[in-house]
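Only one protein chain is missing; all other protein chains are in place.
Let's look at chain A:
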Amino acid sequence: MLGICRTKASLTLQRLAKLNSFRALSSLGFTVMPKFALPSSNKHISTLSGISQHAIQRCSQWRCYASASSAGLSQDKITERVMTVIKLFEKISAEKLTIESHFMKELGLDSLDHVELLMAIEDEFGFEIPDQDAEKLNKPSDIIKYLCEKMEDRQYVCM
């Protein structure tokens, strides 16, 4: 009988502690998702500090990604990477290649080679270029302009 009372009391204490932890987290200013605020029964008290550390880690990860996009990917760096990828493409002779040279008309690529080249650029920059955008990218300068726009749209670097 006493044992049952004790377990009931401990259960209500646990529930109070859950409410307290939720209030504490919201006072710290984190928008905590429900699964963080109400973890499984036995771990909630010990993970109060664990939750806030985890949330801090997540926020700092997002901050790092945001600064990487502004720091590492200026127009010059993008230009350099794009021209390197194009030079490594074996169907293009490096002498005739300039930023404004047209792939099909001046460099003699056919549409299948153009697709392969854009796949190489997708591999380099880590995101996919959809079909309707791909058919418009006919010069290295078009590619560089497109990538700069895409990098600005994104808040973090996609992998």
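In the analysis below, a contact is a pair of C-beta atoms (placed from the backbone, for glycine too) under 8 Å apart; a residue touches a chain by one contact, two chains touch by 3 or more; residues count from 1.
To be clear about the criterion, contacts and distances are computed from a predicted model.
Peer 1: Under which of the names "Large ribosomal subunit protein uL4m", "RNA 3'-terminal phosphate cyclase-like protein", "Geranylgeranyl transferase type-2 subunit alpha" or "Complex 1 LYR protein domain-containing protein" is the non-displayed chain listed in UniProt?
Peer 2: Of the names offered in "Large ribosomal subunit protein uL4m", "RNA 3'-terminal phosphate cyclase-like protein", "Geranylgeranyl transferase type-2 subunit alpha" or "Complex 1 LYR protein domain-containing protein", the one UniProt assigns to the missing chain is "Complex 1 LYR protein domain-containing protein".
Peer 1: From the listed residues A:Asp110, A:Glu124 or A:Glu149, report the one that touches the chain absent from this view.
Peer 2: A:Asp110
Peer 1: Would you mind spotting which of A:Glu80, A:Glu106, A:Glu135 or A:Glu149 touches the chain that isn't drawn?
Peer 2: A:Glu135
Peer 1: Where does chain A touch the missing chain, residue by residue?
Peer 2: Its contact residues with the unshown chain are 110-112, 115-116, 119, 123, 128, 131, 134-135.
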